[in-house]
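Just one protein chain is left out here, and the rest sit where they should.
By written order: A and B. Residues from 1 in each chain.
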Amino acid sequence: MRYETPASAKEAAGLLKKEKGAAFLLAGGTDLLVKLKMGIVEPDLVVDIKRIPKISDIQSSAKGFTIGAAVSGAELGEHAGLKKAWPGVVEAANLIGSDQIQGRATLPGNLCNASPAADSVPALIAAGAKAVVVGPLKKRTVPVEKVMIGPGKTSLAKGELIEAITLPKAEPRSGDAYLRFTPRTEMDIAVVGIAISLKLERGVIKKARVVLGAVAPTAIVVAAAARAIVGSKLDDKALDKLAAACSAACNPIDDKRGTIEYRVRVAGVLAKRAAKIAFQRAGGSL
Amino acid sequence: MSKSTLVSTTVNGDAVEFACPADESLMTALRDRVGLTGVKEGCGTGDCGACSISLDGRLVCSCIVLGVEAEGRSIETVEGLSQNGVLHPLQQNFIDHAALQCGICTPGFLVAAKALLDRNPNPDESEIRYALAGNLCRCTGYDKIVRAVQATAKDMRKKGRS
Partner (left out) sequence: MAHDNSYVDKKFNVVGTRFNRPDGIDKVTGKARYGADASAPGQLVGKVLRSPHAHAQILKINTSKAEKLQGVKSIITFEDLPDLTGADQGMADILENCMARGRALYDGHAVAAVAAVDEQTAAKALKLIDVKYKKLPHVTDVDEAMLPTAPIIHDRIFTRGVEPKPTKPSNISSRTEMGNGDIEAGFAEADIIVEHSFKTEQTHQGYIEPHACLASVNPDGTAELWVTTQGHFVFRNVCAGLLGLDIAKLKVTSSEIGGGFGGKTHVWVEPVALALSRKANRPVKMVMSRDEVFRATGPTSSTSIDVKLGAKKNGRITAAIAELRYQGGAFPGNWAMLGCMTAFACYDIKNNKSIGWDVLVNRPKVTAYRAPSAPMAAFAVESAMDILAKELGMKAIDVRLKNVAREGTLAPYGPTYGPIGIEDTLKAVKAHPHMRAKLKPNQGRGVACGFWFNIGGQTSTDLNIGVDGTVNLAVGTVDVGGSRSSLAMIAAEELGIDYEDVKANIADTTSLGHNDMTEGSRGTFSSGMATIYAAREAIEVLKQRAAQTWGIPVEDVAWEAGHAVATGKGHGNLPKLSLREIAAKSGRTGGPIAGHNEVTADGAGMGFASHICDVEVDPETGRSTIVRYTVVQDAGKAINPDYVEGQFQGGATQGIGWALNEEYIYGDDGRLQNPGFLDYRIPVCSDLPFIDTKILEIPNPNHPKILEIPNPNHPYGVRGVGETSIVPPLAAVANAIANATGVRMGHAPMSPPRVLAALDALDAG
């Protein structure tokens, strides 16, 4: 196995494109190195992006945030501005594993590992996050929901990598939240994950985005669930409709972490709880 | 067999060089190349925390860091906790509070607890429990471990020590 530490994203892209054997990106390594240990992957080349200048920076501007690809969950959790603007995104990222995992895990890593149960993905999608994709010749920006196309599969071409994740500026009277169900309090993969982002106008929900994780091959944006609560102050009827829409949108599998039946049920339960948190964060009163 | 890469790093304040294949974990490199067996392999996949170290001041599982990533970085292991034969308050409190039985998880807990107290000198019980959730113990039920960390936080605040 060869190990390279390119000095730019473009250089990294070139290395990936050129490699005839199995090439993998290394940022936090919390997925790659586990797979390596278990013999699931046998890389010929590992490209470590952590030495690229500014790759671990979080930049905030009037337009929003640009989060370098190697920023760890722990660093996200320490960024006051990001926590204030997008608490749902930060809490989702911070739910990935233990403090030890948080010292390494990254948003692009979580996204490109492409597990249906990835914790940060529903929250990023609900927030309208975009991925800055760098190839050997060009750069493009793509909404996060377009990156994962199936379990273990992304839409990135050979030679492409994510250089940064961008988040828009948080609008006034908006709030987001992420909840997940796990059997223990920590250290589990999500059985169900849900992110809700919403914006209020005069105390009433004006815009909403509801995204489910771990209940389908990819995270799913549930338009019907958003419609169920737009125009409401989250009264019981709206919450019931939200829950029903979420349960209906599930397309999960039975596996060692949860059954179809259980996931469908809990998706509805968590949707209500997440909606209430997001609503209160947006300044709404229940 | 892959060719080895020479890695120059700092371990517990000392300059250290070792050679390891690119696909070897930092945990294995520390144990087999540097001879520091305080990091333990409980699972090899980042699920148990027995291999915890600080890497450039960040708490990580060394089993899911490559040895070659340590180039130019600074590593702290359990072996670096005591200074000049004097135990760190955490180490002393773990002994005093019977916070260890078989002791296999203890190095990992000490490194993780230190990382917690470094960033939060006054954690409440819940903060301690969640900060240590990445360290598995099968012997103690965690009770005396949490008490030892609480006692240390109190001791260190009293002494004004960070």
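The rule is simple: a residue touches a chain if its C-beta (ideal position, glycine included) is under 8 Å from a C-beta of that chain, and two chains touch if they have at least 3 such contacts.
No experiment lies behind these values; they were computed from the predicted model shown.
The hidden chain makes contact, of the residues B:E17, B:D118 or B:D143, with B:D143. Among A:A7, A:A22 or A:M38, only A:M38 touches the chain that is left out of the view. Contact between chain A and the unshown chain involves residues 38-39, 181, 183-189, 256-259, 261-262, 265-266, 269. The chain not shown here touches chain B at positions 1-2, 21, 23, 31, 36-45, 47-48, 50, 77-79, 81-82, 87, 91, 94-98, 100-107, 110, 125-126, 128-130, 132-147.
Keep this in mind: only the chains that are shown with their structure count from here on.
Rounded to whole angstrom, the centroid-to-centroid distance between chain A and chain B, based on C-alpha atoms, equals 29 Å.
Of all the residues in chain B, the ones that touch chain A in their complex are 2, 5, 21-23, 25, 44-47, 49, 52, 55, 58-61, 63-66, 68-69, 112, 115-116, 130-135.
Of all residues in chain A, those touching chain B in their complex are 1-3, 26, 29-30, 33-34, 36-38, 43, 46, 48, 50, 72, 74, 97-101, 103-104, 185-187.
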